[in-house]
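Of the protein chains in this complex, one is absent; all others appear in place.
Order of writing sets the labels: A and B. Residues in every chain begin at 1.
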Amino acid sequence: MNEELDKVKQIRDDPSFYAKTWKERTGGKVIGIFCSYVPEELIAAAGALPFRVFGSNKPVSRSGAHLQTYCCSFARTALDSTLRRELEFLDGAVFTHTCDTMQRLSDIWRLNAGFDFHADFVLPVRFGGELAWEYHLHELEGFRSRLEAFLGGIDANKLEKSIQTYNTNRGLLEELYMLKCQNPELISCEDVFSLVYTSMIMEKEEHNGILEKVVSNLKSERKNKGQKEELFGVGSIMDQWEFLRIIEDVGGTIVDDLFCNGRRYFEGQVVCNGDLLEAVGRRLWERMACPCKHGGKSFAKDLPERVKNSGAKGVIFFLLKFCDPHAFEYPHAKKMLDDCGIPSLHIEFEYGSLPAGQTRTRVEAFLETLRGRRD
Amino acid sequence: MDKKPYLKIKATEQMKQLMTEYYIEAKTCEGTERPICWITSGGPVEFLIAMDVIPIYPENHGALLGASKMAVELAEIAEQRGFSSDLCSYARADIGGALTGKGAIPGGLPKPDFLLCCNNICGTVVKWYEELSRIFDVPLFLFDTPFIHQRNTEHAREYVRKQCNELILFLEKMTKKEFSEEKFFEVALLSVEAVSLWKEVLAKAEHSPSPLTCFDAFIHMAPIVTLRGTKKVVDYYKLLLAEMEERIRNGIGAITEEKFRLVWDNIPIWYAMRSLGNLFAENGACLVADTYTTAWAVDIDIDEPLSSMSRAYQNIYLNISIDLMLERIMDLVRRYRADGLVMHSNRSCKPYSLGQYDIAREVTSRTGKPVLIIEADMTDSRAYSEAHLRERILAFIESLGK
Partner (left out) sequence: MIVAGVDIGSLTAKAIILSDGKTIGESLIMTGHNSRIAGRNALELALKDAKLDDSALSYIVATGYGRLSVEFASEQVTEITCHAKGAHALYPEVRTVIDLGGQDSKAIAIGEDGKVVDFVMNEKCAAGTGRFLEVMASALEVELKELGDISLQSKSPAPISSVCTVFAESEVVSRVAEGVSKVDIIAGIHNAIASRIYAMAVRIPVREKIVMTGGVAYNVGVVRALEERFKTSIIVPEKPQHMGALGAAIIAGERFSSLKK
């Protein structure tokens, strides 16, 4: 299994290489996406590779001419990557409505990065009620048309197959999380997040192959349950591998989360009864919401319950600096946890500047606090 | 005699009275039968006025807090509760005020019975109003106006249009009164009239020398933002318009000597309005137009009030993509014959500020006119360095002369 996990980490550390190789091998198109509200199943059904664009820890050079420093480093470094022509293998970019910064990033990207295909679709911010649902479906249909115009037709069979493949992937990731919760010693949280991360950049069938092997190995592993402090992660993106290693190093691990590239990515299955696009839309509608959405299954609503169910004894808020939607949720989410007696730690990070020593001290001190409570 | 560089507008007294009466009325109604609704600056206030609900604008209050330098104290309260100091300063100051009952008016803003949030200005208001909904434990209606990238869609327009009906039902539930189409039509008419007058006032600045600067407009916009749809506001702008026309007749400019004409972009720096206003005026620079006050100069077709209103609310300056914003700025630069553009890179407002760098380059490239970008925050004076800014503004004005 270590071989599989090493391979996963290799892909994780150079996603562009994977995408370029895939392109060469299949002759297919690669579409860059920035948000978990994009219905990837459609893109895959059209034979293209949905490629999640992440931030970079490299220092920013070009994007400073387009974006002020008071917006999140995900936007700034992602824009920088494309301006430095590191994303030339992309054939297009898709932006769906996320937050104010991403909305502007889409315009700036379109005006400066110039891919063949640029699609914006604006899902509602209101995620509840008939009216918004109708609009939601219309936008998804509009998006499908735009995709088809660029990638060719998406027939029902292809879409159904794509949905099944995605559902399998989600199911396997769900199993992975469950195994981790049952015995945190089985696999490091760095490996767990690496597996979700690579799912967002790899062809799903290939990734399913890897996941099946990993999950089946984990099921047959006999590891004793140790003394690791179990933590629950809250935030938008978790792709700071150094940070995850620090957590494990000081005796902790993340067993469950609300991250955009964590549980939120794979939560829920697409239930195919009737119109397929509607089914895809319904999953997005009913899955745990991002703080950018209002109503419905709002972000922190059932946080204490999720924490308790996972077995975690403490929460780490790992928040990207200048991410307003999460920053607005933090005070009341923390209060909910305080009221339930669940301790939490708040760490603010920016791409490329997570100070290892100081972060380690914070996490360590937090774990000392948790251990103190236990004794 | 001390010659001020800057001519004071006579109608200001009436405006202050209008606003004072408005706040007093609102405060008096707190806790009574007459409902109070907190609404965002881009929200469809006409519905509230038609239902006899008093609208309160936390953003307008935010401007007052900035101008009176109370914003920092209130923002600190929110920050102590865990709200990041990187969040919008209007929201921080308002949340601080909501938590403590402090504010620019005695006793703080009158508490809301419900909230109306329209996200045509930004996504921050959604989160801000969600927090207010928790603090005051009152219902929140989100009027969702989808962002327009390059072009709008029919189903987006439908979505917004149909939300008007939902809003009406919500208001009926909240006020326990029936919505009167007749009353709404009256209000819409008054709103159209006020907006039309406001547009005329702003258009007077096309004249050289301009009878008003955008610093004046920032102050005199309060009624059109907060009380649009009432008769008082129509009367007020008639007064203001008359004074502007008088100045033009007599060849009087707002500043002593108009050497340069500039366009301003973004929300004003509320706590530095006077000092900045004087600085520009003293150096012969008249800010003749801006993208902020023109946001309330929308087009409404009185024959189709609901659909044209929905369209207007969706199409405001902040809800459109950067290339569309550029077109509007270009139009201002042309119509007002500007010599340059001053852009406030406002830490608190991402939709307004992100994209300014690209717009600035395009404006200069297309018109040859220079652009000055100044970094500050609209209400949080901790992010403002007067000394540094003065130097840059003076250098910019000097460069216009060459």
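The rule is simple: a contact is a pair of C-beta atoms (placed from the backbone, for glycine too) under 8 Å apart; a residue touches a chain by one contact, two chains touch by 3 or more.
In this text, all values refer to a predicted model and were calculated from it rather than measured experimentally.
Novice: Quick one: say which of B:17, B:32 or B:80 touches the chain that got left out.
Specialist: B:80
Novice: Specify the residue from the set B:50, B:72 or B:393 that touches the hidden chain.
Specialist: B:72
Novice: Of the residues in subunit A, which ones touch the absent chain?
Specialist: Residues in contact with the chain left out: 343, 355, 357-358, 361-362, 364-365, 368-369, 372-373.
Novice: Spell out, residue by residue, where the missing chain touches subunit B.
Specialist: For subunit B, the residues touching the absent chain are 72, 76, 79-80, 82, 381-382, 385, 387.
One rule holds in what follows: only the chains that are shown with their structure count from here on.
Novice: Measure off the straight-line distance from the CA centroid of subunit A to the CA centroid of subunit B, and report it in whole Å.
Specialist: Measuring from centre to centre gives 37 Å for this pair.
Novice: Note which residues of subunit B are touching subunit A in the complex, please.
Specialist: 81-84, 86-88, 91, 119, 122-124, 126-128, 130-131, 134, 142, 144, 146-147, 149-150, 153, 155-156, 158-159, 162-163, 166, 321-323, 345, 347, 350-351, 353-358, 375
Novice: Given the complex with subunit B, which residues does subunit A contribute to the contact?
Specialist: Within the complex, subunit A contacts subunit B at residues 65-68, 70-71, 95, 97, 99-101, 103-108, 111-112, 120, 122, 124-126, 129, 131-132, 134-135, 138-139, 142, 291-292, 294-295, 321-322, 324-325, 327-332, 334, 346, 348.
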